[in-house]
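Removed from the display is one protein chain of the complex; every other protein chain stays in position.
So, chain A:
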Amino acid sequence: MGRKLLLDKAHIENIRYYDVYRANGGYESAEKALKMTPELVLDEVKKSGLRGRGGAGFPTGMKWSFIAKPEGVPRYLVCNADESEPGTFKDRYLMEFLPHLLIEGLLISSYTLGANSCYIYIRGEYAWIPDILEEAIADAKKNGWLGKNIQGTGFDLEIYVQRGAGAYICGEETALIESLEGKRGNPRIKPPFPAIKGLWDCPTVVNNVETLAAIVPILRIGGEEYAKYGTGKSTGTKLISACGNINKPGVYEIEMNISVEEFIYSEEYCGGIANGKRLKACIPGGSSVPIVPANLLLKTAKGETRMMTYESLSDGGFATGTMMGSGGFIVLDEDQCIVKNTLTFARFYHHESCGQCSPCREGTGWMERVLKNIEKGKGKMSDIDLLWDIQRKIEGNTICPLGDAAAWPVAAAIRHFRDEFEWHVLNPEESQVRNFGLAHYADPLEIAAPAAV
């Protein structure tokens, strides 16, 4: 069994309630932190090597050290619980089953940053979770972990839960701040960064739910010890939400030292491909990261074992690699259609574009239409090049990274599966009744002979 730091107590019955959480070592990290100076807590976080779990993987300690501290101006901590990246459902698990772990993390983090108000911005569709969080907040407060003069330290903190209302873009930190201010979720131009000018123009740190929960084990075992988990610059553990055509979809905590092959095929995790099928492709970090075919997933282009770490997943860059992203691990079996899958993502990004930048607003719609044509057997060969051109024109030309996130899946699909797109164009009727299959992306595990196409 892999070592766990976040879900180690998830199996304990009723751990979501204060008394049970407390009786099992809960709030001991907070106790410890409140006896330290904020500077020392920050040192522990820096030593841990923790990287943001929301998708970008930016070092958390460094981010915290950027926060501006002008006299007399409040600072804010915002917990990003917008979780809308297709394939990602790990933060939901933490909030539903371990709400006090998050609250304890928010307390330590707010103390370190000198924030007296903290907002949890949660996607509106998770409509039942605010009740769970608010109950946990009330219990934490009753027991002296929130409110005024926490544990006699003189530190005050209030945590509020705010629901979004259905907009993926509000996961982007500046759009989230706009939304918290009661506006449309239009991303802001950076700089200024939120650490200087964030919520109501005050210094603000926005962190993902999992990042903030990870602060608790870091304080429990110490930053140095935390950094011994994982591999290289991928320290600690990561929650992976696994879905698609696998035997055991769900949320898994992995130590970042296992191989992709072990993650997919071992009984401890995904339990292999469903229905005895073979692996075709995988999108390992949520819809925004490049899709990779089976032969590049389990081994890198250099033939090395691909590991579940930030570095190994991105080994080879976009030519042959992908990204850890948010940990939304989407597996496609041999029966799945790459064109159709890409189309659903293009439609998603078109639907979610805030519309501020024309390359994103127009380009995402255009990509959706062209992909729809190809998928319906009404595409032309030139459409494939057209798609390539459109995504190139979006990438890097927009205010926020949603444009890139929309471009990359299309680029990767064409890069690795161009023959499948061509097959759709050349076989308009056949492509409506059957799928392309595995072709040359043969399962490198050779569980069975490649399908004849």
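The rule is simple: a contact is a pair of C-beta atoms (placed from the backbone, for glycine too) under 8 Å apart; a residue touches a chain by one contact, two chains touch by 3 or more; residues count from 1.
Operating definition for what follows: contacts and distances are computed from a predicted model.
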Which of "Electron transfer flavoprotein subunit beta", "NADH-quinone oxidoreductase subunit NuoE", "Nuclear transport factor 2 family protein" or "Aspartyl/glutamyl-tRNA(Asn/Gln) amidotransferase subunit B" is the UniProt protein name of the chain not shown? "NADH-quinone oxidoreductase subunit NuoE"
Full-complex contact with the absent chain, from A:L40, A:A138, A:A165 or A:L426: A:A165
Cross-chain touch to the chain not pictured, restricted to A:A127, A:A319 or A:M381, is A:A127
Touching the hidden chain, out of A:N341, A:T364 or A:S431, is A:N341
So one chain is hidden, and I want to know which residue out of A:P86, A:P359 or A:G379 touches that hidden chain in the complete assembly. A:P86
If the hidden chain were put back, which residues of chain A would touch it? 74, 83-89, 92, 119, 123-128, 158, 160, 162-168, 179-185, 200, 241-245, 249-251, 283, 287, 328, 330, 332, 336, 340-341, 344-345, 347-348, 351-352, 354
